[in-house]
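With one protein chain held back, the other chains of the complex are shown just where they sit.
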Amino acid sequence: MPAPSLPSTFTRKRRAPGLGESVLRPDAPAKTKGQFAFSSDLWMDGMVWGATLRSPYPYARIRSLDTAPALAISGVHAVITNDDLWGSRTYGLEHHDQPVFADQVVRFHGEPVAAVAADHPEIARRAIAAIAVDFEVLDPVVDPEAAMTAAPIHPAGNLFRHLRVRFGDPEFQGEVVVEGDYEVGMQDQAFLGPESGLAVPSEDGGVELYVATQWLHVDRDQIAACLNLPREKVRLTLAGTGGAFGGREDLSVQIHACLLALVTRKPVKMVYSREESFFGHVHRHPARLWYRHHATREGKLVNVECRMVFDGGAYTSSSTAVISNASAFAPGPYFVHNAKVDGYAVRTNNPPCGAMRGFGAVQTSFAAEAQMDRLAAALGMDPVELRLRNALKQHDKLITGQVIIGTAPVAECILACRDLPMPEPPMADVPVMALPGGAGLTALHGDVRRGVGFAVGFKNLAFSEGFDDYATARVRLELGPGDEPVATVHTATAEVGQGFVTIAQQIARAELGVHEVVVQQADTRVGSAGSTSASRQTMMSGGAVQMACSAVREVLLERAALDLHLAPADMVLEEGELVTKDGEASVSLADALKAGPIEATREFHHAPTEPLDDNGQGNAHWSLAFAAHRAVVDVDPELGLVRVVQVATAQDIGKALNPLAVTGQIEGGIAQGVGLAVMEEIIVDQGKVKNPSFTDYLLPTALDMPAVAQTWIEQPERGAPYGAKGVGEPPTISSTGAVVAAIRQATGLPLTRVPVRPDDIALAQQAATGQA
Amino acid sequence: MSGDASDALHDPATTDIRGRRDQLRAEEGPPVVEALETYRLTVNGREREVEGAWIGESLLYVLRERLGLPGSKNACEQGECGSCSLMLDGVLVASCCVLAADAVGGDVRTVEGLSPEGELTDVQRAFVEQGAVQCGFCIPGMIVAMHDLLDRQPDADELALREAISGNLCRCTGYGRIFAAFHAVKEERARAST
Partner (left out) sequence: MKIAHPRTLDEAFEALQRMPGAQLLAGGTDFVVEVNFGHRRPPAVVGLRRVAELQGWRRDDGELVLGAALTFTEIETQLAGELPALAAAARTVGSPQMRNAGTLGGNLGTASPAGDSLPVLAAMDARVVLASQAGERTLPMTEFVTGVKKTAIQPREVIREVRVPRLRGPQQFLKVGTRNAMVISIACAALVVDLDGRSVRCGLGSVAPTPVRAAEAEAFIAGEIDWDGPHAAAGAVARFGELAAAAASPITDHRSTAEYRRRAVQVICTRALTRSLA
């Protein structure tokens, strides 16, 4: 596929000023002062509070529902249920199968049944408690394997998607064969800013919604359908968003808040508690994976077989895309001639699962990297050497038959990661707080074993399988106060913490030579930016900003040329001046803008992709990114406690547009990989969530976080603005596998499930030492 | 924010809020929520009146929803994340675990009180300069906690830092740049004192 033609500045400039520098975030000062308005900080005179009644059962029929007792409470303005809906009763990202409110049946623990609006959150809480629901409890379908053949728990059936990949000769047998079963538990995005927003009814019968989310336009479209309003009457503005990591891709408060606002004709604020948050968003798919790897005796991979079942929970969300990614990247970043993959995403009465950073590649990476270590052991080969021997490179084919056109510096990542300095060996006088167990002071130096592990991962950047996830940007250049040129960048790009607001400024400064750049609040008054996910916004929204700036620059050059009686082709924009190519004459930006502001709106589309066919073949992806991870852990095998000492990584980033931001993204992504490796899991028992709180859903604290050593491989990606690749997901894909590989080395245990629990280590160790 | 309705939106930067109606009293009849209390709190050096508030409201709620001080954040409301951290009588606490009505007579200092004139403290500046801020939700609590640590233990090493902020969860940064901000402030303060 040919790369799209690039704006002229890309080819001409060696390095754009400002890009490539660690420019500071424009919103950081306000955030440090507590003056940045997050979605839960919003407030409006006359507002009321919304709250949601959720099902306590994973699967039940609603025999009756009586909202009268709630309505009778003074201070309650409205109570709404499925019966009150006047528009679409369902919504969803891929399929609209998720009910706004349960319609006669609830299918997961926490499914919304009703919503209320009241004067005070405490009144709302009491109103919720007063709603009388008579449930007929049903036996939940909780085993995804069983669900595939069980009676449907939804009219659309229990199979979201079966993705089948058949590549080369799927039956090819290798000289050396290793197989294994692996399991990945349900991780949660656990973004800190609770689901929240403020819905304000408009004079025209529409609604204004201020909300924390990942994709304003896709939210708007679903909301509009449910409110039976034209899209133009549903106006969304991004409110300060406290992280997302995939968990805000699906709707949470949006439709409920807007419904309540229209019914009460009052502004409605909704904020989930942390407990409710665990029920209010999708989670990472738990998965069971079986792999069989075939190789030659020299260690060349010749076939990878995989069968995996992803538990998508009650509704589709983005399950069909998650299993597609998982299947396409099932072997990991290695070249193999043959492959046989069957990926199933299944509906159960477990909590709905969808997008989380890594999007299917995390689960397969954990299993595939464990397999590579098994294979290395079977071959008597160094695990890093085995990976080098099979590393993908540019022009190789993936098992989907797609030839890698972009950069694929897998071997470079592996070598650079391997060569990063190791941490200091454990000293006898290390403080006990720094050992596994931390503040619990459980281990002394002699109780601890160190292990090292390695893993490599990859996935696509931006959306796939024919989805045209374009991004739009409007750039306006005009004279501001003191006749200084000011550029305003307006996109719908959801800033969730990743730092797009900084990149937008950097791009505008670089392209227009203007210092003063204002990034407007994201809203639906400009075209879609696509989702803040799939590591895509720097590339996509960045590309749109670049294009819009280019268009503005063209007008500037025309105006300057007109001024000087020359042709635009005779002029260039350099460091804020419009100069002739021979440098003899120039026009200042300020002068060029005297004729009035210049504005341009552009869409950036990446190269087209195509769906996968019945054999999982097709050019389904645009750009890929790779990363290698090495983990060093200290383990207390008797207690099974782990301290991750260091995670080292080499990541394929294309081009660092903001080194400080890249550093932060990589460290943050590794933290989430470490979390999945040793502590994070939503425990679901017979469909019920057992740990919906930070007391028992454990995130890594500052005492759990390892030192991070990082290095970047910068091979510019053609077709990507400035050659930069998205950096958000690769840190999370194979860091988990590296940590577990290290624990395996320290303990000698196979450890086929994440998160690794103390039980997994301690009880096996106890049996092994015959101390039962 | 842009947009028409946003003009009516509360600007969190203002600390003097008028017109926050007591929304616990119904138009008629007895109060829906009993156990209401009127009291005064001293917040960032100023006396603030809280009228007819439900006794069960946490200090975090009162600050955010009654006193126009939403700087302290509500990530968990159960003392497990530190995003609501502030200083009460000189001690770092989780304001979600403090009953507002019990903070009467106490000295409450929130993140908004760290730099009343608008300029950043050295800790805040270091967070900005070291890239320690991503989504920002953990940041107010983190900054209050770090100020507290530096006040009590100016020579704290990284392990002491990690323990001191072990009650402040961050989901975005992996703490690396936050540690860097700490070291930057320590060095700057050490240089300034020589």
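General remarks:
Each chain carries a letter (A and B) given by its place in the written order, and its residues are counted from 1.
The rule we apply is simple: a residue touches a chain if its C-beta (ideal position, glycine included) is under 8 Å from a C-beta of that chain, and two chains touch if they have at least 3 such contacts.
All values derive from a computational prediction rather than experimental measurement.
Contact with the chain not shown here comes from a single listed residue; of B:Asp102, B:Glu119, B:Asp157 or B:Glu187, that residue is B:Asp102.
In the complete complex, the residue from A:His77, A:Arg509, A:Arg643 or A:Lys725 that touches the missing chain is A:Arg643. Although one chain is hidden here, its contacts on chain A can still be listed: residues 125, 129, 273, 275, 436-444, 447, 638-641, 643, 678-679, 683, 685, 690-691, 695-696, 698, 700-704, 757-759, 762-763, 766. Those residues of chain B that touch the chain absent from the view are 34-37, 39, 55-56, 58, 77-80, 82, 85, 88, 91-94, 96-99, 101-102, 104-105, 145, 163-168.
The rule is simple: only the chains that are shown with their structure count from here on.
Only residues 1-6, 8-10, 12-13, 19, 23-24, 26-29, 32-33, 54, 56-57, 61, 64-65, 68-78, 80-81, 83, 110-112, 114-115, 120, 124-125, 127-140, 143, 159, 161-163, 165-179 of chain B touch chain A when the two sit together in their complex.
Put simply, chain A touches chain B in their complex at residues 22, 24-25, 27-29, 31-38, 40-45, 73-75, 119-123, 126, 190-194, 198, 200, 202, 208, 210, 235, 237, 240-243, 245, 271, 273-274, 431, 433-434, 439, 496-499, 520-521, 523, 525, 660-661, 663-664, 667-672, 693-695, 699-703, 705, 708.
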